[in-house]
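One structure follows; several queries about it will come next.
Only one protein chain is missing from this complex, and each of the others stays in its spot.
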Amino acid sequence: MQDRVNAARERVNNEVIPALLEAFPGQVEVIPPTNDQIPQVYVASAVHESVARWLKERGFHMLVDITAADYWPKREPRFELVYHLREMPEKDPKGEKGLGMIRIRVKLTEKEPVHTLSHIWPMAIAAEREIWDQFGLNIVGHPNLTRILNPDDWEGHPLRKDYPLRGPRALIKPEMPADENRYHPFVDAEPAKEGE
Amino acid sequence: MSADGVFTDQGGFLTTTVDGFLRWAQANSIWPLTFGLACCAIEMMNLASGPRYDIARFGSEAFRASPRQADLIFISGRVSNKMAPVIKQVYSQMLEPKWVVAFGACACSGGIFDNYAVMQGVDNLLPVDIYVPGCPPTPEAVIYAVQKLRDRIRKDDPRGGVIVRG
Partner (left out) sequence: MNMAEELEKEEQRPERMTLSIGPHHPATHGVLRVKLTLEGETVVDAEPETGFLHTGIEKTAENLTWNQATTVMDRMDYLAPISNNTGYILAVEKLLGIEDRIPEKARVARVILLELNRIASHLVALGTGGLDYGNIGTPIFWAFELRDRILDIFEHTTGQRMNPSYMRVGGLAYDLPHNFKEMVEDFLKLAPSRIQELRDVMLYNPIFMDRSKGVSVITYEDALKWGLTGRNLRVTGSDYDVRKYYPYLGYENYDFKVPVYTDGDSWSRVAITFDEMFESLKIIRQALDNLPWDDRYIIDDRKLVLPPKQELKHSMEALIHHFKLVQHGFDVPAGEVYQAIESPRGEIGFYVISDGGNKPLRVRVRPPSFYAVYSLPLLLRGQLLADVVGAIATIDPIFGEVDR
């Protein structure tokens, strides 16, 4: 099986990526792979949805995961949208599984609009809600962009690097030692007593 | 009668016997609420329906799903921001007398999660009777805690027995 994976990687590197570079000239840039040997490319944010559709037609039918990363303050632009695609047969489960994987990275600044992938893969609806909730990226065309992990009226985007780990507690009572600082935004009145 | 309306040991022969009887009954039939949040919920399921640690032999025969029928709430697991109003509402729907056991490190004090998303201890929200540390505590630790609660109810817990609000 290891040589199947290697063969798939060779095929992606030697056939798919050059074709991708030809189809989207100037918008796609190849990056050398890291220790997991998955081929990766930088894609400009304006075309990333077309790239995803193009790759889906070439056999990459499975979207493994969409996520984002925040590189503040080391890198400008600070955000990066990353997703992995995998070659799987579309309709016939017993079909030939190519097993090639590719990683697409889109560099983004804070307000740069990026198109949603939920029209191609419905699983992206929930994943992009989470990206908006935790990072605040400007995702365009999404049917229901609301908070999914944090409460609906939460302010701020927690996974950004400039959001403090302890959240509102850190900002409101910074002079208290951390283990005594138990302020909680829901409970600013007294806790429930007997008889309630 | 003491200041907050609870009968102390001044009542006559009849009220102390009734009080003692009520305390015996309450201590031996504490019915917990099924309120599992996270990993500690699995240890609570071991208590409820595992044959090795069986809390039914101590009187908690039925884990009730409706808060109107339950006496004890085990807050088993981490209390997140979105869940706090839910816990408050479920607790206020329970009928008196009711007790709270903070099961696990996250319910006692936030556990290993000192961040924006976890409430640092459920006693920010509810009056807790017994704290059980551990991540997750073994079911034996929880049985010990329930025994302590039962002793307290039998002896002198102000919420058990005959309650008169003045």
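By letter and in written order, the chains are A and B; residue numbering begins at 1 in each of them.
In this text, contacts are C-beta pairs under 8 Å (C-beta built on N, C-alpha and C of every residue); 3 or more make two chains touch, one makes a residue touch a chain.
All values reported here derive from a predicted model rather than from experimental measurement.
Only one residue from B:27, B:41, B:72 or B:108 touches the chain missing from this view: B:41. Considering B:26, B:80 or B:124, the position touching the chain not shown turns out to be B:80 (whole complex). Listed by residue number, the positions of chain A touching the unshown chain are 1-2, 4-5, 34-36, 38, 61-65, 67, 69-71, 74, 82, 84, 88, 90-94, 97, 99, 101, 103, 121-123, 125-127, 134, 147-151, 158-159, 163, 165. Taking the whole complex into account, chain B touches the unshown chain at residues 34-39, 41-43, 45-46, 49-52, 65, 77-78, 80-83, 86, 90, 112-118, 135-136, 138.
Note that in this section only the chains that are shown with their structure count from here on.
Contact residues on chain A toward chain B in their complex (touch as defined above): 150-151, 154, 158, 163-169, 178, 181-182, 184-187, 191-196.
Remark: chain B residues 81-82, 84-85, 88, 91-92, 96, 110, 114-117, 119-121, 123-127, 159, 165 touch chain A in the complex.
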